[in-house]
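Below you will find the structure I want to go over with you.
Excluded from the complex is one protein chain; the other protein chains are retained at their positions.
By written order: A, B, C, D and E. Residues from 1 in each chain.
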Amino acid sequence: MTFIFIILSILLIIGIFFNGLGSIGLMRFPDVYTRLHAATKCTTFGSIFTSISVIVFGFYFWKVSGDSKYGVLALHTIVALACLIITNPTGAHAIARAAHRSGVMPKQAVIDDLKEADLE
Amino acid sequence: MKKSIFGIALIFVLAFMILAAFDMRPFGEPTVSEMDDYYIQNAQAETGANNVVTSIVFDYRGFDTLGEATVLFTAVLGITALFREVVR
Amino acid sequence: MKGEMSIIVKTITKLIYGFIMVYGFYVIVHGHLTPGGGFQGGAIVASAFALLVVTYGNQGVNNYLKKDVFSLVESTGLVLFIAFAFFGLGVTFFYNFLANSGGLFGNPAIIGVNPGDLNTGGTVPIMNIAVGLEVLAALTVIILTMSAASEITKEKEN
Amino acid sequence: MIDNFPYIAVAILMGLGFYTLIFKKNLIKIAIGITLIENGANLFLITLGYRKGSVAPIYTQAPEGANMVLPTPQALTLTSIVIGVATTALILSIAMIIYRKYGTINTDEVRRLKE
Amino acid sequence: MSPMVAFVHIAVLVMMIIAAFLAVILKNLLSAVIALSAASLLLSLEFYLLHAPDVAIAEAGIGAALTMAIFIFAIRATKK
Partner (left out) sequence: MSQFVNIFLIPGVLLMIFILISLFRLILGPTVPDRVVALDTINTLVIAGMILFGAAFDSIIYIDVAIVYALLSYIATLYIAKYMERRTKDK
């Protein structure tokens, strides 16, 4: 019982730490692109770890108690995690592209490769 | 002038709503509702559905859902009629 | 083509729109066991069509998503709903004549907490499907009509 | 005080909606105000049906031996939400038609142009 | 109700009121609609905490995608 408790605590601490870093970075960084970098990457990574802790919890109790509802909990969480992993970076890509197209420049931009290449 | 009258009316409505909010029963302790208890106890045996909310929506209170479907149909009809010359 | 989004978004859309539709139909069919039902599943499937509209643009989906077909589906759902309400008229309007009869969707449910059996519920799953068809078609018609209207209004100004 | 907090939240939400309806001139802002009032009404209905220490009224894989919250307000709110999106779509369609006829969606200017 | 759950209720309601306030006062219509979407998201979380998953799914499916799509079509068609 204590072993699974320690594993869940470690996973949850990692996840919460990265989620906190993401939201603090969203507050502190100077322009859109760095904020996007901090927020999207860190919160996706942290959410993966919190979800993995729920999955471990479900599978462990399925094995210990033999009640199938904990297995259902783990499987549904896996589906939610897969959807999160697929959709979140796509949204970040779309925001970054639209921000660049709508004329928001990075704060200290030196070279703008995307404008030179003119990908249409 | 008109704006100030509206403002006073808004303040009155807001004050009455907040006073009523303090007078309500405490959050989390609703009055005893025999109808809801009947639904919770007998819905599984009578309709055979595990989800009590769905059995209320489609069985006990089907007329509500019929009205809802009619409203949705009418809204779609209205939108299609508004844009009849724009969209072929 | 005009109005499309970038290649990454198109690839992910091809990957995921079928999954959204399948999940929506899962929510509709399992409406009497898990949270969900006709309204929620219909809204999810309509969101999948909205995803197609935003990714491929209005002209891109014009050949595949026809408004006439969706109008037909909407009317079918409404008629199916009212028909199954009339079938119970031997006792009363909206009588659940299929429950506990042993036929289609007719198994008696286990009383108390249980994992759930899909073959229960009587007319509740059938009405879920009917309302789901109606809601998905209605919301999709709203999305397609407003998208085309905003497009044409924009072009007329320029 | 703290026990009645959801009701106070409902009052503030509906007050914001009424403020938008009365003092804003833009038709899209008015649609936003109507959506806020709908949200307040839905939240009020669901809050009325909440019982402390209960679970959702679904028997599939629920915890053993727990009370259930009242199911009827949830069923009524369900229909209310779908009707809400249909009416919002109708309001916005009428706003689009008004823009095509008059060239503006400010209510004062529309009223002046009509006379 | 444990104090932690009570705290979560109050935090979600306060955040929802802040988002609704933003939806009213912001001048830019697109920003106002984004704030409205955030308010709808937090309202769905509140339904979830009040043990109403049916209503939470309905609010999620309609408030997340469809309301946003309809408002953006209208803003696009009425922009000067």
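Simple rule for what comes next: a residue touches a chain if its C-beta (ideal position, glycine included) is under 8 Å from a C-beta of that chain, and two chains touch if they have at least 3 such contacts.
Just so it is clear, the structure is predicted and the values come from calculations on it, not from any experiment.
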Among C:34, C:96, C:123 or C:153, which residue is in contact with the omitted chain in the full complex? C:34
Against the chain that's been left off, what residues of subunit A make contact? List them. 5, 8-9, 12, 15-16, 19-20, 22-24, 26-27, 32, 35-36, 39-40, 43-44, 46-47, 50-51, 54, 57-58, 69-70, 72-73, 76-77, 79-80, 83-84, 87-88, 90-92, 94-95, 97-99, 101-104
Residues from subunit D at the interface with the omitted partner, ascending: 55-56, 58, 60-63
Which subunit E residues touch the hidden chain? 2, 4-5, 7-8, 11-12, 15, 18-19, 22, 28, 30-31, 34-35, 37-38, 41-42, 44-45, 48-49, 51, 53, 56-57, 60-61, 64-65, 68-69, 72, 75-76, 79
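We take it that only the chains that are shown with their structure count from here on.
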Chain whose average C-alpha position is farthest from subunit D's own: A
Quick check: how many Å separate the C-alpha centres of subunit B and subunit D? 10
What is the distance in Å between the mean C-alpha positions of subunit A and subunit E? 21
Provide the list of subunit A residues touching at least two other chains, using ranges where the numbers run on. 69
Which residues belonging to subunit C are in contact with no fewer than two other chains? 33-35, 37, 39, 43, 112, 114-116, 135, 138-139, 142, 146, 149-150, 153
What residues on subunit A touch subunit C, complex-wise? 68-69, 83, 86-87, 90, 93-94, 97
Complex interface listing, subunit E residues touching subunit C: 53-54, 56-58, 61-62, 64-66, 69-70, 73-74, 76-77
Can you list the residues on subunit E that touch subunit D in the complex? 1, 6, 9-10, 13-14, 16-17, 20-21, 23-24, 29, 32-33, 36, 39-40, 43, 46-47, 50-55, 58-59, 62, 66-67, 70-71, 73-75, 77-78
